[in-house]
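In this view, the complex is presented without one of its protein chains, the others remaining in place.
Order of writing sets the labels: A and B. Residues in every chain begin at 1.
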Amino acid sequence: MRPSAMLQLVFFNVTNGLIIGAFYALMAIGLSLILNLSGVINFAHGGFLVIGGYLAYTLTPYLGFWGALLVAPFLTALIGFAVERLLIRRLYGRDPLYSLLLTFGLAFIIEDGTRQIWGANGLPFSVPVALTSPLSYQFFFITGYRMFMVATVAIVVGLLFVLLRYTRIGVRIRAGTLDLETVAALGVNVRALRSLNFAVGIFLAGLAGVLAGGQLGLEPTMGDGLLMPSFIAIVVGGVGSLTGTLLGGLLIGVASGLTAVLFPSASEAVIYVMMAIVLLVRPQGLLGEEGMFT
Amino acid sequence: MTAGQQRHLAVLAAVWAALLLAPYWMPLFGGYTALGSRVLVLGLGAMSVNFLLGFTGVLSFGHAAWFGLGAYGCGLTLKFVGASTPLGLLAGALVGGIAGAILGALLVRRRGIYFAMVTIAFGQVFYYIAFQWSSVTGGDDGLRGFARQPLHFELFQIDLLHNDVSFYYFVLICFAAVLAVMASILRSPFGRTMTAIRENERRARFLGIPIELHIWIAFTLSCFFMAFAGALYALVNNFADPRMLHYSLSGDFVIMAVMGGMRTFWGPLLGAVIFVVLQDYLSSVTVNWMSFIGVLIVLIVLFFPRGVLGLLPQRRTA
Partner (left out) sequence: MRVLEIDNLTKRFGSLAAVRDISLKVETGELRAVIGPNGAGKTTFFNLVSGLFAPSAGSIRFDSRDITRMPAHQRVGLGMARTFQITEIFPELTVFENIRIVTEVAAGYRLRPWLSRTEKADLRGRIEELLELAALTDKTDRLVGELAHGDQRATEIIMALALKPHLLLLDEPTAGMGDQETYEITQLIRRLHKDGKLTIVLIEHDMRVVFYLADRITVLDQGRLLAEGTPREIAANEAVQNAYLGQAA
């Protein structure tokens, strides 16, 4: 292959990878938020993604695409909030096994419920035409929608980081991640904080669902394929570090994209290989800290 | 012998009687012998998970990986290496067990949530390999083309393939053998260090117990048991399939253990019985069986975390 064509192929795949990576990062960050503050491995995260997508689908006829995009994640977060308040909250003192099992059971309920309400077959999700046209002839693969997705993820994640750094709630969440007892001793309402944190994490999942729906269409099982990469993004980036998770998501996305150039069928496997390498070389993850969550 | 011990022995005798006579009483309830074999094997899987989870207190959620490895190890051996049931079982157990030993050595320093996540992810690696390497493993369709081989003894043969009842007893013997090993480990000084680690890890460390080493040993043992169960499962079905590696199966095993009673020895078997029966029944009665199982899991976790056997007033084992 000519060098410039090769380069273009690489560029194509790296960009593709970044787009996928942005997506993984979005999911993983939500998962990470919940894991860090509450110690809950949310197996139902994929389920909330599905809810987000399907809710957007249902709302589109009334609110249009943009309205649905705005409202569906909030509604999903509300559902998440209710779930945390009613169910998960009871399990905080106990062995983390139980919250893991609970979310596992919830995932079943959500998948089946979705099938019940919206049918087992895939549903198409219509996206405004303005977004689907490619940006330019040269970069035909970078459709407007994909750019839009990346932009949305960037804005939302950026907002989240700003929130965590500069607002009072954000600081409390970060402090709580490091030492919940001290935060509680300082008079912060830890239970409310956890509920809010959970809702934020679910918001991100719901948003991911809307975006995924626009890209891939809707299906009751679509959350499954994204759950594992999210876990791996967290492991690679470092448990306990949000920036690490962001980095992890992007990295595995890019790795996946690049591998697609050379070994197309292995592009999925490569993220597992990356995880294995990280575990061998730097077990706490790229930006993780020694001793977190041992 | 105290009254408590007498009662204990009576219950044990009843359980074994039920297991020995299963091919005869199961049909009365609409069951069939092959189902019994299946339940025994899944129960063994759940007990292997419990060995680590309930008795050592280690959160490992990727155990299906070893189960599946055992299944594929057995199947591949029977298909490509030699038509011998014992060989298949041994190979399956070794493959899964050794893989577990290696992985365990890498992971054992990190525990809790981290361990759980990584074991799940590793399970998925094997799932993926089984899926993609279809030339060897048969991919999505699963590994076929092997079957239970008759057992050859000097004077006679026992047909395992066509005779469900003989096969059931074969499985029961294997089950009993593994159980004997498990029980004796749990009652040994080493088994008591496992309990110590579960009860209070810090105190265990300050007793001079090298925690990581002991957890690694417990982990490796449970992987061997799990892989053996997986190998048996391949024989039950004459078939091995990527779903035997998937984390949802790991979840099923954990649920069986929790449902039956995590801190008890026989609980997971009871959980397996309940789970299999429920799943069979529900999927024939309603399309939404998944929701039912999901709700059941939620209810158990919230209200019956000690499981069925945990409801009985009892002293913990060992």
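In the analysis below, a residue touches a chain if its C-beta (ideal position, glycine included) is under 8 Å from a C-beta of that chain, and two chains touch if they have at least 3 such contacts.
The structure displayed is predicted, hence computed values, not measured ones.
Among the chains on display, the ones the left-out chain touches in the entire complex are B. Only one of B:140, B:159 or B:199 touches the absent chain when the whole complex is considered: B:199.
Note on the undisplayed chain: of the listed residues B:6, B:157 or B:184, the one touching it is B:184. Not every partner is drawn; the one left out touches chain B at residues 184-185, 188-190, 192-193, 195-196, 199-200, 202-203, 205-211, 214, 217, 316.
Here is the rule we go by: only the chains that are shown with their structure count from here on.
Chain centres here are Cα means. That of chain A falls 33 Å from that of chain B. Contact residues on chain B toward chain A in their complex (touch as defined above): 53, 57, 59, 61, 106-107, 109-114, 116-118, 120-122, 124-125, 128-129, 132, 251, 254-255, 258, 288, 290-291, 293-298, 301-302, 305.
Remark: chain A residues 35, 39, 41, 43, 87, 90-91, 94-98, 100-102, 104-113, 116, 228, 231-232, 234-235, 239, 265, 268-269, 272, 275-276, 279-280, 283-284, 292-294 touch chain B in the complex.
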